[in-house]
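One protein chain is absent from this view; the other protein chains keep their places.
Chain IDs A, B and C follow the sequence of writing; residue 1 opens each chain.
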Amino acid sequence: MKDKPALLKLASVSKAFGGVQALDDISFEFDAGLIMGLIGPNGAGKTTLFNVITGAYVPDSGAVSLDGIPIQGRRIQDIVHLGISRTFQNVELFESMSVIENIMVGRHVRTRSGFWSAITRVPAIRREEKALRERAQELLDFVGLADQADRRSGDLPFGWQRLLEIARALASDPKLLLLDEPAAGLNAVETGRLGELIGNIRDLGVTVMLVEHDMALTMSVCDQIIVLDQGCMLAEGLPREIQSNAAVMAAYLGNG
Amino acid sequence: MEAFVQYLFSGLTNGAIYAVIAIGFSMLYSATELINFAHGEFVMLGALGLVTLWGGLHLPLPAAFALTVAGAALVGFLFERTAIRTVKKPHPIVLVIITVGASIFLRGGAMMIWGKDAHSVPPFSGHPPIDVAGAKLLPQSIWILVIAVVLAVGLFYFYRRTLTGKAMQATAINKWGAWLSGIPSERMVLLAFVMSTGLGATAGVIIAPITMCSYDMGTMLGLKGFCAAMLGGIGSLWGALAGGFTLGIVEALAVGYVSSAAKDAVAFILLLLILYIKPSGLFGTADASRF
Amino acid sequence: MKERTAIHSHGVRTVLVLAVIMIFTGSALAEEVYKIGGIFSVTGRASFLGDPEKKSMEMMIESINAAGGIDGRQLEAVIYDTEGDPTKAVMAISKLINKDNVLAIVGPSTTPTTLAVMPFAEKAGTPLISCAAGNKITMPVNPWIFKTAQSDILAVRAIFEHMKTRGIQKIGILTVANAFGESGREQLEAQAGDFGITIVQADKFGGNDTDMTAQLTKIKGAGPDAVICWGTNPGPAVVSKNAQQLELGIPIYQSHGVASPKFIELAGESAEGTLLPTGKILVYGLLPDADPQKAVLTAYAENYTKAFNQPVSGFGGYAYDAVNILAKALKGTGGDKGKLRDNIEAIKDHVGVSGVFTFTPDEHNGLAADAFVMVQIQNGTWELVK
Partner (left out) sequence: MTPSLKKGVAYALACSAIAGIGLAATNPYHLQVMTFIGINSLLALGLNLLMGYAGQISLGHAAFYGIGAYTTAILTATYGLSPWLSLPMAVAAAALVAFLVGMPTLKLSGYYLGMGTLGFGMIAFIVFREWDGVTGGASGFVGIPPLAVGPLNLSSGRNYFYLVWGVLLVAILVCRRIIDSRTGRALRAIHDSENAARAVGVGTMHLKLQVFVFSAAVAALAGFLYAHYVSFISPGTFDFLMSVRMVTMVVIGGMASIWGAILGASLLTLLPEWLHAFSDLEMVVYGLIMMGVMIVMPQGLTRGILDLYERARERHER
């Protein structure tokens, strides 16, 4: 049943920096409703790939499409509007702002009020603000930070900052959520909860793509895994297929 | 032709001054990521120091030169120790405002020491102007050009060849990393401050004979030097040099072929155009190209 | 708890702002002295004007007081610095009028600061005697505004008349890019035709520029018979040096803006032969004894040099004259500002440093063309030119 286009499709995507080929002819696609894993040794091009998908980088060649709509070369805000959002490897919150405000900013593309309406405060804007605040509170409930709404986000413990960043990314109602090493810096208990949360996110109908070094987490939550090495696609498949893939083992052990 | 050569001489002379000032800005920036808005005041201190030591006390020129530069560097040292080091969580703009305060302080202090009137000193050497294709070149201009180039080349070797220079460069690239590898980064920052202010004073010393020295001469020179440093790409030695000469020559040609009233406007329009086309200056790269 | 902190901080902020505001609450006491205000550019770009003006005013007031004051009352000088900034000048005049309750004001030193404060003096009905040269100050006449500095009109006329005697027809002009230079350029352009002189090249320089060879090269290329440089120190000294360097070989005229020994010191030997118009103060020793101003000039110059141990310039004379005119007009007014103003307007043949003043309701500068003499720099000193 392939009458519907894939959620995300990359066709022959390449990107080079100076002489370094960060991504070399990457092609893959997947459908909605999955948790995709993206793994590979350091410098394999995972973060570059994220930056290409989210529009931070424009690929040198190749095409990226979301639900059949080409997105390469579009402005980031348009791509977010179409339904891709992300988190960062080193949590990047708006630290001086409150927890709930972080999420409200996360919903920027789904709200409309501009400069003039902010000054005049027409009723429509008041209604929008109210709805926005309610939605933000719901998301805080979802990630379990409901009672932290008014704290300064920079003051949260690190683990909670991760959760807040995920909630912020969800605020734009994405179809596809890209998580860049969400478990880095978390302890085992927190990582376990994170795994549950990622499952819950998928159950909301949001497709998740995950870069992660924690293999246990990756193998347990992902439905499909893509392996990158030195900018090339090395393998793609189910977790257990990847675990037994010789090329992957070689790449990770460094004798490939 | 004669006029053109004369404009060129004027441009080269001023350009060399701007270049020396710009190098001071640039080297401090690359070590500390700070723009010292009091830099022009160190140029002023250099010029007025020479007025006192050479013009007033009649010390031999090399001694007066060295003492003046050392004196200004000492002021730079004290400035770093008392006003820059002591700020706890320094936001760059806070440091900038501190340097603005310092510039007012230094200007006020110089006004009390040297008075409100301008002073002048004779040229380094008393030769008559040299005739080149009908245009006149002052011996002092040659002094200025030679000293500027010698300083630039000297600094280049300092960064390339000496351990201190390399250490300073390392500090500039990664303070924390340099500290981890045993380079005393605080001392490097201090050294950068001292060298930068000394360079400013050098610019003041060499320019003193061709112009008039007063307590408020530094502001405009500092601004032009800053402009030259940004034009070339802040943090780059050759950029500062190129920026200084470009600015000087463009100004002189603007006077000659556009309008003397719009001289400064032409220089700043050029600056804006270059920044729009290449947002990191002529020689700068996005992620801070060092020396 | 959080709530309270927030309210408190709001409260604190408001209190802080109020505290800043409430700082000024003293009011001036009425005293048995005549207060005279002074607003000068004591620091900043125009300090070469403001500094001697302030000193001259203080000196003059002291000597009037030593002589018993005016109608038995002492004078008191209240002097503020404008730094050449119109906004600060406006603040200063308001303070003088409203807080210090002065009877009259001497200054400001520059044309823009004077133009900025004029409406405030007029509104308050306080006579003001400006020390700035600009023509706009007294043309058109503002009933409350006078000035003692010679107008640029007269300086330009003096130069052009001299040029006529030398048969100079084509000139290049080089003016400083500020109010002084602009006013000079306007007058040079306006009067050149009357003397059959053409301006072949007009250029400008910045007040703090370090090198003017480019401008002079351009002027040289136009082949004029003479160059007029219109500026105040230190720029013209650089022009003088550069002109020597370029071997311009034509007469150089400077404006009265450099009429102080400082110019000779700065320009050194390059100043030799330079011609300029100046008030008579620079050459008071060379004046014939018959000159009506000789006595006044000698007294001022000697007192000033004695009091401050520095050579006298023409600029302090503006304030000196203003104080003297005020002192003369104050007699018998009993401190009435309106009467004071009327008295100033009635002053006739007052011999001052800058010239002989005769004010009328239509003439608030009061100087005639003979306020200027032409001098030439020879052997490092001024020589009168006939």
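The criterion applied here is as follows: contacts are C-beta pairs under 8 Å (C-beta built on N, C-alpha and C of every residue); 3 or more make two chains touch, one makes a residue touch a chain.
Because the structure is predicted, anything quoted here is derived from the model rather than measured.
Seen in the complete assembly, the chain not on display touches A, B, C. The hidden chain makes contact, of the residues B:5, B:66 or B:223, with B:223.
Within the whole complex, the absent chain has one touching residue among C:38, C:107, C:134 or C:352, and that is C:134.
Across B:80, B:117, B:251 or B:264, the residue that sits in touch with the chain not pictured is B:264. Considering the whole complex, the residue from C:179, C:219, C:297 or C:323 that touches the absent chain is C:179.
Touch with the chain that is not drawn comes from one residue among A:169, A:217 or A:235, which is A:169. In the full complex, the hidden chain is touched by chain C at residues 3, 5-10, 12-14, 16-18, 20-21, 23-24, 27, 42-43, 80-81, 84-88, 90-91, 94-95, 97-99, 111-112, 115-116, 118-119, 134, 136, 177-179, 181-183. Residues of chain A in contact with the chain left out of this view: 54, 56, 75-77, 79-81, 85-86, 88, 92-97, 101-102, 104-106, 108-109, 111-115, 117-119, 121, 125, 128-129, 132, 168-169, 171-172. Although one chain is not drawn, its touching partners on chain B can still be listed: residues 29, 35, 37, 83, 86-91, 93-94, 97-98, 100-109, 111-112, 223, 226-227, 230, 234, 261-262, 264-265, 268-269, 271-272, 275-276, 279-281.
As a convention for this text, only the chains that are shown with their structure count from here on.
With chains as nodes and touching pairs as edges, the resulting graph is of another kind, matching none of line, ring, star or complete. Comparing the CA-atom centres of all chains against that of chain B, the greatest distance is found for A.
Chain B and chain C have centres, each the mean of its CA atoms, that are 35 Å apart.
Chain geometry summary: the mean Cα position of chain A and that of chain B are 48 Å apart.
Here chain C touches chain B in the complex through residues 43-45, 47-48, 51, 177, 203-206, 208-211, 213-215, 217-218, 220-221, 233-235, 237-238, 241, 245-247, 262, 265-268, going by the rule given at the top. Only residues 3, 6-7, 9-11, 13-14, 17, 111, 116-120, 122, 129, 135-136, 138, 207, 210-212, 214, 216-217, 219-221, 251-252, 255-256, 260-261, 263-264 of chain B touch chain C when the two sit together in their complex.
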